[in-house]
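With one protein chain withheld, the remaining protein chains of the complex are depicted in position.
Labels for the chains are A and B, by order of writing; each one numbers its residues from 1.
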Amino acid sequence: MKQSPEKKARKKAAMAYLVSAPSLVLIFLIVVFPILYTGYISFTNMNTYHWFNFDFIGLSNYGRALLVFDSGFLSALLMTVVWTAVNMALQLMIAFLIANLLNVKHLPLRNVYKTILMFPWAMPGYVSILLWKTGMFNSQFGLLTQWMEDISGLTVRWLQNDVSAFICCTVVNLWLALPFMIMIMDGGLKSIDRSYYESATLDGAGPIRQAIAITLPCLKPIIGPSVMITLFTTFKQFDVIYLMTQQVGSQTGAHIHTIITYAYENAFITNNYGYSSAISIMIFMMLIIFAQVTNRRSKEANA
Amino acid sequence: MKAKTVKRMVSGTAINLFFVACCFLALLPILYALSVSLDARGSLLSSNFSFIPKEFTLAHYARVFMEEPVILWFQNTMLLTAATVILAMATAVPAAYVFSRKRFPGRTAVLRVLLLLYSFPSILSMFAIYKLMSTLGLVNTHIGLIVIYAGTMSVFALLNMKGYFDAIPVEIEEAGRMDGCNDLNIVTKIVLPLARPTLIVTGVMIVNFVWNEYIFSINFLTGSDRMTLASGLYSLQATETSGSWPVFAAASLVVSFPVLVIFFLSQKHMVSGLTSGGVKG
Partner (left out) sequence: MRKVLCSLMVCVLFLLTGCSGSTDPQGAKSGPVTITIWHDKEDAVIAVLQEAVQALEPEVTVLFEKKTGMTESLKLVGNDQNAAPDMYFFAHDKIGVYAEMGILTPITELLGEDALAGYVPLTIQGATYQGTIYQVPLYFETLLFMYNKKYMAQEDVPATTEQLYSYMQRKTKYGHYGFVEQHSTPYYAAGWIHGFGGSLITDAGVPCLDSAEVKAALDYHKKFVAYMPGETEYATVNTLFMEGMAHATIAGPWFVPTVRAAGIDVGIAPMPVVDETVLPLAPYSGIQGLHVLKVQTERKKDAIVKVLQVLMQPEVSVKLAKVSGCAPAVESCYTLEEVTADPLIMAMKQTAETAIPMPNIPEMDVMWTVAGDLLTNVNMSGQDIESAAAAAQKKALELIEAMK
């Protein structure tokens, strides 16, 4: 019953695909097919005037889409990169700090803290953003504004200028995203063998040294995928920035655009599906490039 | 010895203070919503806000339960959530395991593609998803939404769990194989128990996603008897011409509560998952 190694390898691959088939089929149906279809639409003139009787018009949507990629788009792209970098750095640092502190010895209220820190995560995102915007940052009645007035006597229009609006959006984004990160890190920390620390302590390594030499390297492979996922979530973030500063009827005067909000304002409101699909596909292409760059940097994705 | 105790007390107090501050920040908007929902005067904004309602009332909560089909929405959401978790996990767990453990042609390519797919905002392809569902006759059905949700979350579930499986040493499985376990036994008896934290985290993430998703459900479902909690909540949203802030705030808290309970329950299991096990990173 000896099989040739080739045959065995083929059988192994077939088995692997068979087992993962249900998941891959589902993903193909709901994720891949729609992207392909969006690609197809991008070659047609589907818009308000040709809604059901659209024709194939080749690449002309792409030709026009290039116009969107003007200087405004470039600054939006830069903003997106800054936004992603700032948010990821803060998220990782704060989550690492909190997760580590949650795991110190002699913290009887550990589970209480942990549960409360998860609260933001349970609220629907748009509700939270709405609450932050109207409840906290409103320049007349916002809680933070009132406190600021009490402390310094100054009325701050938080969302009106670009820098402070960027900070406010970052605060809200952190508030929304930290619970997941803390939870992942906490889970990761739990999986690190205690004995490493014990022997490190015997060797006289302090807590900071231990964090760098043991915790970080051990944590990296475990949280790697989640970090990648969060990275993309941050990159494509739309709700926070749009709802906080740009929603029609409640614009605040700040001009922070990421590529997604920029594309929204410059293409999606036109009801021209052919045109906006072309832009979606082009943004997707850029994400692919972005991912390639990140992939090269992180060994993790090659694992 | 004494200096050490003092030092420990000081650092313990500092840590506790830090966490109290963190918790306060985490709760700030939620306390705000709570106060608005319990106050009879009924405005989200007020020139002198206090966390303790000045005129206490439960009327807004009563309105949520009496005037809106919240129980029905709750049932719909439960059905959708449970079905999505089952479908997504049943498909993604074997796939994640295979992608973590087996080496076969095309594996790396598929993983790369999956990560990219995750970067594509699904909202951009909603129209295509609608066409697909309409062809399958699944528009305005719960099963249509279940498939959409499970498909959307599958990418995340697969990648997230694969990462954790990678961290479980192969040696443990090899030991099992020596004892005569077959593949299936290794997975169910050894790997899955060890991977419990990630199974729970992933499951809870899916629950959370389905629970709070409203864009697909408001577009794909019609009629308030089919709605989910999140889309029902969205329809209650306080706009200029309709709706009331306190009722909306009350409904938000009611909707969020079950997720908190689920989280609270799952947390215990997460803690017990790996601490005793011998998994080395």
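For this structure, a couple of remarks:
Going forward, a contact is a pair of C-beta atoms (placed from the backbone, for glycine too) under 8 Å apart; a residue touches a chain by one contact, two chains touch by 3 or more.
This structure is a prediction, so every number in the text was calculated from the model and none was measured.
Per the touch definition above, the residue from A:38, A:173, A:258 or A:272 contacting the chain not shown is A:272.
Screening B:107, B:142 or B:196 for touch with the missing chain picks out B:142. In the full complex, the hidden chain is touched by chain A at residues 15, 18-19, 22, 47-49, 51-52, 64, 67, 134, 138-141, 157, 160, 248-253, 255, 265-267, 269-272, 275. Counting over the whole complex, chain B has residues 43-47, 79, 83, 86-87, 90-91, 94, 127, 130, 134, 137-143, 146, 183-184, 218-219, 222-224, 226, 231, 234-235, 240-242, 245 touching the chain that is not drawn.
Everything below uses one rule, namely that only the chains that are shown with their structure count from here on.
Of all the residues in chain A, the ones that touch chain B in their complex are 9, 12-13, 15-17, 19-20, 22-24, 26-27, 29-38, 41, 98, 101, 104, 106-107, 109, 111, 113-128, 131-132, 134-136, 138, 140-141, 143, 146, 175, 179-180, 183-184, 187, 190-193, 217-219, 221-226, 228-229, 232, 235-236, 238, 260, 273, 280, 284, 287-288, 290-291, 295, 301-303.
Per the touch definition, chain B reaches chain A in the complex via residues 8, 12, 15-16, 18-19, 22-23, 25-30, 32-33, 36, 44-49, 87-88, 90-92, 94-99, 102, 104-108, 110-112, 114-129, 131-132, 147-148, 150-152, 154-156, 158-160, 162-164, 166-167, 197-198, 201, 205, 208, 211-212, 214, 230, 233-234, 252, 255-257, 259-260, 263-264, 267, 270-271, 273-275, 278-281.
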